[in-house]
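Structure incoming, see below.
All protein chains but one are shown at their positions in the complex.
Each chain carries a letter (A, B and C) given by its place in the written order, and its residues are counted from 1.
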Amino acid sequence: MPDIRAGGDDQLEELYREVILDHYRRPRNRGCVDGDGAVAVELQNPTCGDEIRVSARMDEGRIADLRFEGRGCSISMASASLMTEALRGRTPREAIAMSARFKAMLMGETIPEAEVDEMGDLVALSGVARFPVRVKCATLAWNAVLRTLGAGADGD
Amino acid sequence: MPDIRAGGDDQLEELYREVILDHYRRPRNRGCVDGDGAVAVELQNPTCGDEIRVSARMDEGRIADLRFEGRGCSISMASASLMTEALRGRTPREAIAMSARFKAMLMGETIPEAEVDEMGDLVALSGVARFPVRVKCATLAWNAVLRTLGAGADGD
Amino acid sequence: MAGSTAHGEALDVSSLRARFPILERRVHGRPLVYLDNAATTQKPVEVLEAEQGVYLRYNANVHRAIHALGEEATAAYEGARAQVAAFIGARDPRGIVFLRNATEALNLVAWAWGRRRLRAGDEIVLTPMEHHSNLVPWQMVARETGARLRFMALDERGALDPDALDAVLGPRTRVVAFTHCSNVLGTITPVAELCRRARAVGALTVVDAAQSVPHLPVDVEALGCDFLAFSGHKMYGPMGIGVLWGQPRRLEEMDPFLGGGEMILRVELEEATWNAIPYKFEAGTPNVPGAVGLAAAVAFLRAAGMEALAAHEAALTTYAMERLGTIPGVTIYGPPAPRGALVTFNVEGVHPHDLAQVLDQEGVAIRAGHHCAQPLMRRLGVVATARASFALYNTTAEVDALCGAIERAREFFHA
Partner (left out) sequence: MAGSTAHGEALDVSSLRARFPILERRVHGRPLVYLDNAATTQKPVEVLEAEQGVYLRYNANVHRAIHALGEEATAAYEGARAQVAAFIGARDPRGIVFLRNATEALNLVAWAWGRRRLRAGDEIVLTPMEHHSNLVPWQMVARETGARLRFMALDERGALDPDALDAVLGPRTRVVAFTHCSNVLGTITPVAELCRRARAVGALTVVDAAQSVPHLPVDVEALGCDFLAFSGHKMYGPMGIGVLWGQPRRLEEMDPFLGGGEMILRVELEEATWNAIPYKFEAGTPNVPGAVGLAAAVAFLRAAGMEALAAHEAALTTYAMERLGTIPGVTIYGPPAPRGALVTFNVEGVHPHDLAQVLDQEGVAIRAGHHCAQPLMRRLGVVATARASFALYNTTAEVDALCGAIERAREFFHA
């Protein structure tokens, strides 16, 4: 049986950290990667209808360009924006590993000390773990990018 | 909300009157009316699978012969047996009226003084009214005979 | 419950509230303000006691039982059917089919009637504001049969003029299916007039009454429809019980939907014949306590008085629309009153998800999302909206709490 939650404002602050609100208001890498070799994937959150389109271009085995378009809540938009920053310049392998770490964090797993640094600003989204309905918002862009890399996006 | 019934043995005696047990053990007019102009209708009680086949032959506007075959509980068999006795020699119109009175009795309506005589032994089945599940047993043969007369058998 | 039955008498909201223990609950340290009633309502103790009463006193399988518990359960179940029939003005209780919810009821019509009777080129008329439950089944059936979907146009505010039906009605129209009250726009449709015009061309009429039966007096004979679907859980009854009402004549001419126990008359290894209505459509063990609980909800609503309830909710909705209208950046969707007891809106700069999250922290429960009406969202040019929906226990103080919380969300997001 679930517990009656308490908490109030602190919880809200923990969900909506300053970094998130900043990326929501001023999203980075919004737009569409065009041209030769660009791949795009569009996904929708069935629980709310939020839509996202992620497009990428690979160069020399790395994600050379990565952008997103879409409409959604602060969590989904901020997560997309943070994602583009975190994954640009990575190899697909690194991106898949990073995305696995990110999802684990949203499932409530604590991030090993050694990885906190590498996660960078993404850590700001760790508060989402306490709001199960919002986890889908936070993973939408990640599932889309995984698909552009040809990797399955389980649980989307 | 239904009441918790009480009563015990009296109720049982009221359901299984001597007349009923007698007709159950020694059914009258068991069999099949054959030959020219005989009509037969077979019905089944969906709640229990009991089956009855009623056959009749009309002569000069009256039910000249009326018989039944089938397998069923004491109530359905006794009711069929009593029915054949009650309806033989009647016009279809009289039979339909009698069957309406019989069904009304099973719905718990009290029989008007003036009609008690005409109902004869059928009155023995009035105790069935207190056992709603058994009402279908008691009406099965009657619905079959109504069909042989070309009348609808509502509620069967 | 305190007497407040007389026609026109005002609802005694505070004594009604006392029948709902959950309304005492606190959420995040604040009193619960439950404004998600169009999704599901809370249940009065009368309903909880009725359901428990079955389990404590006479729980048994129905219909085939020759023992006291079974007879009592059958009497209660069939009694519930008669009470629900009376509540929606149905003369014949055999028109009431107990199912799980409105969704199953609408599917039953689409599959058992539509799939068997529609031919390629036949037309099914809907509205663009249907809940997915009255849209997706018809899409599925259309795909299988080759029938086509056509949509009545709404006006710019989301109202439905009966003439919109004439514009799409044609010689191939076989079904006209539409909501009585939109769960997004609050639009009340002119059911009787739509049914009259649909009947004139021989089309079957199917009314999704999930959002009307809990809020307005509904009389199926006056509406003149063939089928009407609703859910117990949206009208103070239990989850897991819903109703399809059908004209007995229509139900009789239909083949069954699910096969199994109770719906048969005679079964051979290779084939079977069907039981009488409504049993033909109630395969398997039914939800007896659910039906009895629904009948208790009906009794509760009758005691409160549907006219009084409707008046209370109308006043509350008007108040909410006025108050929300004064908040900067708020857009309200749907037509003006008279309308359903809900307000769908958006706040500029605050996504509905974020709004709902902040409101939840204030104890205010609303719904955010597409409300199972994605095509309508697209038409409104949004991906999601926020919705506050009312029940008989809501108060103007709760609307004030809603508005205060919205102000707070605007601040939080600097909107």
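FYI, contacts are C-beta pairs under 8 Å (C-beta built on N, C-alpha and C of every residue); 3 or more make two chains touch, one makes a residue touch a chain.
Quick caveat: nothing in here was measured; it's all calculated off a predicted structure.
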For this session: Using the contact definition given at the top, list the shown chains touched by the missing chain.
Result: A, B, C
For this session: Kindly state which of the options C:Ile241, C:Met306 or C:Val382 is in contact with the chain not pictured.
Result: C:Ile241
Exercise. Who touches the missing chain here, C:Leu204, C:Ala304 or C:Ala365?
Worked result: C:Ala365
Seminar exercise, completed: Across B:Gly31, B:Gly49 or B:Gly120, the one contacting the chain not displayed is B:Gly49
Exercise. For the full complex, which residue in C:Ala18, C:Ala65, C:Val168 or C:Ile332 touches the chain that was left out?
Worked result: C:Ala65
Exercise. Considering the entire assembly, which residues of chain B contact the chain that has been omitted?
Worked result: 4-9, 11-12, 15-16, 21, 25, 47-51, 71-75, 131, 134, 137
For this session: Kindly note down the residues of chain C that lie in touch with the hidden chain.
Result: 21-22, 25, 27-28, 32, 34, 36, 39-40, 42-43, 48, 51-52, 55-61, 64-70, 99-104, 106-107, 110, 128, 131-133, 135-137, 139-140, 143, 149, 151, 231, 233, 238-242, 256, 258-264, 266-272, 283-290, 353, 356-357, 359-360, 364-369, 372, 374-375, 378
For this session: Considering the whole complex rather than only what is displayed, give the residues of chain A touching the chain that is not shown.
Result: 1-2, 4-5, 44, 46-48, 131-134, 155-156
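In this text, only the chains that are shown with their structure count from here on.
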For this session: Could you compare the number of C-beta pairs in contact for B-C with that for A-C and name the larger?
Result: A-C
Seminar exercise, completed: Distance in whole angstrom between the CA centres of chain A and chain B is 75
Exercise. Chain B to chain C: how many Å between their CA centres?
Worked result: 44
For this session: Mind checking the centre-to-centre distance between chain A and chain C? Centres are C-alpha means, answer in whole Å.
Result: 37
Seminar exercise, completed: Multi-chain touching residues of chain B, meaning two or more other chains, are none
Seminar exercise, completed: Multi-chain contacts in chain C, i.e. residues touching at least two other chains, fall at none
